[in-house]
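Heads up, one of the protein chains got dropped from this complex, but the rest are sitting where they should.
So, chain A:
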């Protein structure tokens, strides 16, 4: 092989591997207006509610959720959750008193952090609206006039509850119930921040809405709650990004996202998750799709210590469609337990799940999915494809799909492959003059491409860059 191309034998320097997390900086929390004591009690929940001056039904719901959280056992499947220290976590951290409209009013240190991440620039250039959340509260948010005039609502969840209490009450916890799972109960008890989106009938929001979630404090718990309602015939794309400082102690992120896709509406929800490698990311996401509606989850997981996230859709109306595109990258000490659930309840519904995962340096990726086709869902179709790449002997990859069919007029198929980078492929590229690392990167990019090309261009460029960065030095 050396006749054709130089064989790369150098080991990557250790700094290259450890420094590739670019969002690692932290700011002091001394300027915060409120930080709850570590640990979770009834008092913590009451404190949060008092800070937010919420309606009494919300406090009641929070307290009921707390009881459910305490009574449920920690799930023993998936990743190892027994190491989470619930008593050490701060459940509510309030950096500023109110949400600001303009970046000029945001405290300097918070602004600096977001400038580094690049959200203000993105807001000016390509987004219809943004919400930037720093620990528990949204610190800055805006929505372009064009969309506000058409009746689009894009608020933080707290603000949404204040301005549209009836709408929130009608939909809150209606697709993910309080007791759905232990972490959904935890979120309902201590939720703070997140987005509330309402798109009126027939309005098509052509630019994406973005939310950026940043954990700043050490041992922070982050529990944002997002509710998206897309009324009949409307369409919207929502993008969320996440990052956190490189602390050594573990933080907990447990969000709940509920989406209602009405008749003929379309919602695309994109997540680029890049938490630092000590964050537990335990998220519940579910959409209810009515007649001829369409829900698309694009889910990128590359950070966190353990991610357990299975974006799901309930296809409740005739002809409803669901699609999940999921991409996971697990490095040293990371476990990405991701997948998707498709529940078909109505006739002629269709869903596609595409999952791509890469594990390296001892990382572990898992695809865990469920496809359930009910007795009334005749004429339904489903396809699941999962591909995994394992880059070295220490890494691991699992696939756990479950397919349940209660109806004989359906078509359902599933396929999965697991492999390493093919030697023939490497040889071919190296014979063309690429070195081993470049060749591997190219193969990995090609592997991820079917998922990445579904993203808006700006995000696709960013994703390719992140994958390159993650792949840096992984050959050897």
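A few comments on the model shown:
Basically, contacts are C-beta pairs under 8 Å (C-beta built on N, C-alpha and C of every residue); 3 or more make two chains touch, one makes a residue touch a chain; residues count from 1.
In this section, contacts and distances are computed from a predicted model.
Of "Xanthine dehydrogenase family protein molybdopterin-binding subunit", "Electron transfer flavoprotein subunit beta", "Pyridoxal 5'-phosphate synthase subunit PdxS" or "FeS assembly protein SufD", only "FeS assembly protein SufD" is the UniProt protein name of the chain excluded from the display. Residue in contact with the omitted chain (choice from A:54, A:218, A:232 or A:392): A:392. For the options A:45, A:128, A:410 or A:452, the residue in contact with the chain missing from this view is A:410. Considering the complete assembly, chain A touches the hidden chain via residues 375, 388, 390-393, 395-420.
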